[in-house]
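Worksheet for the structure shown next.
Rather than the whole complex, this shows some of its chains in their spots.
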């Protein structure tokens, strides 16, 4: 199913358009249309998340792998929620620190709960969950 | 000095444009052009703040006026920084709680410091500073 392209006009005061062009150049967008599409997709994705639709989650946690029982708890939780977990990437930052990025899918609210539970584990120094779209509604 | 209006075309996949139109309607924008101008102004303002330009600050603090010495400290600080303070609005929320909104002007960094200092006063239950543009560059 091909997606038709709609074209429409936008009017901008010249001073605003000049400043926008400078920003576009700095951020290295190929043209205004692409920069504006990015702004539009961003607000649509914020709306998907607000509406508790099926979304993706990018959860990163920072922890010390010397912390006893931490990896066991992490593994247990990830198995409890296996249908929500897409994949896990692990980076050895230094002798003690690890960064783990866990990709999640599900309703916004469920994913937030799972994120809270993982971030709350003793030994997780810092964690943050970010939600984004599954992309099927965002062309 | 009048500001010329620039008109240019934006192309969007139809599914994206339909969802954007639904959002515009929900947020009650008069048309696409106005919604897009709002998105553009928003990123330009974020950029002004990042660049430590002359900006405005909207600081709101929540406090209990029974707290001893609090109002004196608030007044002292506001006088120390009088050249940065535009105005203060005070609301009596209930028997003990007050909301105070302090409008500030100056470089982003200075205003942040002043905001930190006010929020840190004992008895200020919560405070948040938001920066925005002075408007002269944002048509």
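Points to keep in mind about this one:
Order as written gives the chain letters A and B; numbering starts at 1 within each chain.
To be clear about the criterion, a residue touches a chain if its C-beta (ideal position, glycine included) is under 8 Å from a C-beta of that chain, and two chains touch if they have at least 3 such contacts.
This one's a predicted model, so the numbers in the text were calculated from it and none came from an experiment.
Here 2 identical chains are displayed in place, and the whole complex they belong to in this file is assembled from 4 copies in total.
What we mean here is this: only the chains that are shown with their structure count from here on.
As a whole-number value, the distance joining the C-alpha centres of subunit A and subunit B reads 26 Å. Remark: subunit A residues 3-17, 19-20, 23, 32-33, 36-37, 39-41, 43-44, 47, 137-139 touch subunit B in the complex.
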